[in-house]
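Left out: one protein chain. Kept in place: all the others.
A, B and C label the chains in the order they appear, each numbered from 1.
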Amino acid sequence: MSATFYVAGAVAIASTAMVISRRDAVHALLYLVVSFLSLATVFLTLGAPFIAALEVILYAGAIVVLFVFVVTMLNPGSQETQWRRPRAWIGPSILTLVLAGELVVVMARGEAPQTGGAVTTPREAGLALFGPYLLGVEAASMLLLAGLVGAFHLGRKT
Amino acid sequence: MQDLLWLVPGLPLLGFLVLSLAGGRLSRPAMAAVGTGSVGASAMVATLVALGFHEPFRQVLWEWMRVGEFAPTIGFRLDALSLVMILVITWVGFLIHAYSCAFMAGDAGYRRFFAIMNLFVAAMLTLVLADNLLFLYLGWEGVGLCSYLLIGFWYQDPANGRAARKAFIVTRVGDTAFAIGLFFLIAQVGTLDIEEAMTRAGSISAATAAALLLGGAVGKSAQIPLQVWLPDAMAGPTPVSALIHAATMVTAGVYLIARTQALFALAPVVQTMVAVIGAATLLLGGIGALAQRDIKRVLAYSTMSQIGLMFLALGLGAWPAAIFHFMTHAFFKALLFLAAGSVTLSLHHEHDIFRMGGLWKSLPISFATFLIGAASLSGMPFVTAGFFSKESILGSAWERGVGWWSVALVGVLLTSLYIFRVVFIVFFGEAKTSVAPRRDVLLTLPMVALAILALVGGWIPIPVGVFEPHVGVASVVSMAGIVIAWSLRAPLAFPGVDFDGLYERAFVRPFLRLANAVGRDPADAVSFGPAWAAATAHRLASATQTGSLRWYAAGIVFGGVVLLAVVLWW
Amino acid sequence: MVVILGALLLGGLLAWVAERWGEVWPRGVALMALAIAAASSLVPSWRGEVAWPWIPRLGVGFHLAVDGLSLLLVWLALFLGFVSVVVSWREIKERVGLFHFNLLWVLAGVIGVFLAADLMLFYLFWELMLIPMAFLILVWGYGDRVRSALKFFIFTQASGLAMLVSIVALAVFHARTTGRLSFDLMELQGTPLSQGAARWVMFGFVAAFAVKLPAVPVHTWLPDAHTDAPTAGSVVLAGLLLKTGAYGLLRFVVPLFPQAAAEAAPILMGVGVAGILYGAVVAFAQTDFKRLVAYTSVAHMGFVLLGIFALNPMARQGAVLQMIAHGISTPALFIIAGALQARLHTRDLREMGGLWAVAPRMGAVALFFIVATLGLPGLGNFVAEFLTLAGTFQMRAWMAAVAAAGVVGAAIYALSLMQRSFHGPHREGLVMSDLSVREVVVLGVMMAVLVGLGLVPQPVLDLAGGAHVGP
Partner (left out) sequence: MISTTHGLILAAVLFALGLTGLLARRDVIFVLMSIEIMMNAAGLAFVVAGARWGRPDGQVMFLFILATAAAEVSVGLALILALFRRARTLDVDAANRMRG
């Protein structure tokens, strides 16, 4: 079980690194799918099959498809070659390395309990959603509606 | 009769108010009538009061203010000293006013002139009648203001304005010392009532108070070192000079010291200082008078010198003699100014004595009156008023030591020297200018009246003391002076102490430099500081608003990093 | 008391509305409101107290009270209100209604400041007078008026905030000891404060009042504001707004912090003396009529500061009298400056000279107020300065002596002002009309008041003497 977690985690990190460093948006998107799928595996190892399924369907499915649409619509080529110089990576990398270091320190500081290993079924998740978190669900639905309207409005050819 | 005392300063004040508030509707003769008449009426009232005078009394009009124990009044006090003063001031003032009616005829500022002259007389009368030092100070400053206005009467000429301001500011320096003296007295004895303060004065450090009052007296009376304003004060019309020099203003210092005699008596050091200042001014004024070309400036230096003589007497404790000399001086100095004025009027306002000459024939009245004045000034024995008062001062100087006496004697010699030099230069020799004699009864009558006073004034009994005249060395010396004067008719020039230049360098220029330096108000930097900080902060803050999304994101990350670091390692 | 404030506030609104009926209407309404206020201020029965609850939860009450000092200043305010309306009769042509609205609201704020006996209410009025005043400069001013109005606003507002902090701090300290939150002046008096706390709380008050007074070196808003304000604005500014600073020192700082005030007295007296001398020197160097007069205000208010912190009854009386006398003499000089500006379209002294020849009446009136400024005996300013210095002398002799040197400085700047404007050679072509009847009446009344203050100051001293000030 834990071996699966580590392998999947390693794949996720590697593929994410590829996403941000690819020149071609389509290649990056493919790596993104890999990243999402490996994360879905991680979720499975954490006992969250429902979330793993949603990860695959919504992230690797819907969102990436949206990206693909846009990339194909715009077909931007690779303008970024002339923008991208190695130097541009130095600052952000240092900054995020520091941040990551700090985060790791924070994580490692506390006691290191094991996850329970118990599987949280979709049923449990659903009951929680429509029980104590009902208001949150409603808010999320409003947000999605707003996103819909906003995207529609922005996307119109004016 | 005595209740009318308040009318003595009140009538000239009324004259001032009438002239300044309603004067626009008056005709010129009416203006002259109001101006002269108010002073004349005041002189009559003063005489009436004098006739009924037995013993000192006060007349309190109302309480000026009351703060705790300190309660000065608007009130008058008449005693022998102030009686002499008001009689001289009102009568000499009246004669000068009458003279002015003719002298100023044709001047555009006729009404203004009489209004200020009336105010001047009112202020001076307030000064000498006040029963407390604060009210006295009111008159004191009023005199200063009026002298400013009258010296700068012909305001169109900036030089006159400069002379006027110089007079006011220099005397104000002295006045400030005077005011501090008043603060000192309030703090020490708690009252400014002259009688009470004098009786209580024993309990305080009289020297400080006396020295501070002396500061005021030195300023007003143009004594060294504050004498610089007086020669320039000749910028005003001649009647003004007569009024300032003879009866009012410059004698205020003499009056003040005589009035606070008790205080000075308690402070021998300060009293000696008075004598030293007087002696120095006596000699300096006499020498200065020898070097002048302007007839009015000769008289101005003469005034300085004669007031110095009075100060000398005051410093020697002989205040009755000083007041006696004040009286005779008022007569003959007013006479000299008026006579000089009539000369210049006939010579188209020519003031240079070396461009005059041989005038005795063409201007006989001016000549005669000027001669009488000069004789009185130099103290001709028996026939002149000046003889009596000078002899009494010399007599008291003799009592105090031969040193003081010999200084006074030199002063006497200088006096007859410079004044008869002027007589010889102006009225004898050959004529140098065309003369257009102005004959006006209003010009002549006051001169004649004053000439009589300058001759017989010495016989007037005055209530401050009795003086026994005796012919002494002084008379001989003064006769000798006349003889020497005949041989000194050429222009003289000798280096003196340049007080004007000294003050210019020591005070005026540093003040102007300071004013120029701070004129733009460097304290504004206080507001520039925060303003600059705000502007800089704004510039810095707006520089971060690059509009670049990545820059903003980096900012957020940076903030997160720092916050986390703080949380981690604090 | 409420009638006075109500009449002014409502009158202001009405004057604004009345603009549409014609130009004279707002002026008439303003005069009417002032007349009502003045009449009610003369009724003795109003001299009681008004104490209504306002925000009870915070212990803030609508508490107005009056004593001799307040009464004097309220009368001064109403008098200068009349003067302002009359002198702006010809000067203000645009937005007449709004002008009178602002004017009356400033007056209401000032009077409220003089009457408030609750610190929060006091602060409210303090701010109320500030904003319309800034508008008076901003809309009807001259020259660089935006900058001046902003400078005025920022200076007073920033220092006012310091005072607000102090007010709240004082109330909190009071609540800690007594357990009751209150902003009432009477209750807050005698609040026990530690030495350090008293110093800091007092500092907040002093900051606000010193800026308003103004004391050197935070006076720099004053010359700009005066120079660019319309005449009525200068009148109100010099005559009243500066007095609120002095009033605050007398009413709040000294009674609330007797200990700390006594400690700080030498410093504040030193500031006062510095103001006297500095104001005199800087005034002399000015070439703008109004600016020169503005700096004389700095010097005169230095006397007030000196008198207040001499902590001596005589000096305090002098300071109060100085507030009144300065409240008459300086506005009068601003009126003359305004009259000159209206006729010559300049305030530059270098372009004037010899004006006596064309306008003798104006010259004489100007002379009167100039000699009042230099402290001539017989006029109100002299009695004030004399009492101040005499009282100071009893406490700190040398300070009074140094301050007396400022009197010489006053003579220098005052006479140079006279010389450069009305004396000196008259220039060809510099023609103007003399004072109109309207101006003569206004200035004549002011002259009479000054002479009255100078010769019979006792009623004023009695009123101020009974005032509830000082420890």
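FYI, contacts are C-beta pairs under 8 Å (C-beta built on N, C-alpha and C of every residue); 3 or more make two chains touch, one makes a residue touch a chain.
Bear in mind the structure is a predicted one, so any value in this text is a computation, not a measurement.
**Student:** Can you list the shown chains that the absent chain is in touch with?
**Tutor:** Computed over the complete complex, the missing chain touches A, B.
**Student:** Out of B:Ala159, B:Val269, B:Ala553 or B:Leu568, which is the one that touches the chain we can't see?
**Tutor:** Selected residue, touching the omitted chain: B:Ala553.
**Student:** Touching the absent chain: which residues on chain A qualify?
**Tutor:** Interface with the chain not displayed, on the chain A side: 1-2, 5-6, 9, 12-13, 16-17, 19-20, 25, 28-29, 32, 35-36, 39, 42-43, 45-48, 50-51, 54, 58-59, 62-63, 66-67, 69-71, 73-74, 76, 79-80, 83-84, 88-89, 91-93, 95-97, 99-100, 103-104, 107-108, 110, 112-118, 120, 124-125, 127-129, 133, 136, 140-141, 143-144, 146-148, 150-155, 157.
**Student:** What residues on chain B make contact with the chain left out of this view?
**Tutor:** 541-550, 553-554, 557
To be clear about the criterion, only the chains that are shown with their structure count from here on.
**Student:** Point out which chain occupies the most central position, where each centre is the mean of Cα atoms.
**Tutor:** C
**Student:** Rounded to the nearest whole Å, what is the centre-to-centre distance of chain A and chain C, using the mean of the C-alpha atoms as each centre?
**Tutor:** About 69 Å, centre to centre.
**Student:** Averaging only over C-alpha atoms, locate the centres of chain B and chain C and give their separation in whole Å.
**Tutor:** 36
**Student:** Can you list the chain C residues touching chain B in their complex?
**Tutor:** Listed in rising order, the residues of chain C that touch chain B are 151, 155, 216-221, 223, 278, 281-282, 284-286, 295, 313-314, 317, 354, 356-357, 360, 364, 367, 371, 376-378, 382-383, 386-387, 389-391, 393-394, 397, 400-401, 404-405, 407-408, 411-412, 415-416, 419, 422-426, 455-458, 461, 465.
**Student:** Under the touch definition given earlier, write down the residues of chain B that touch chain C in their complex.
**Tutor:** 20, 62-68, 70, 74, 112, 134, 137-138, 140-142, 145, 148-149, 152, 155-158, 161, 164-165, 168-169, 172-173, 176, 179-180, 182-184, 186-187, 511, 514-516, 518-519, 521, 523-524, 526-527
**Student:** Within the complex, which stretch of chain B touches chain A?
**Tutor:** 554, 557-558, 560-561, 564-565, 568
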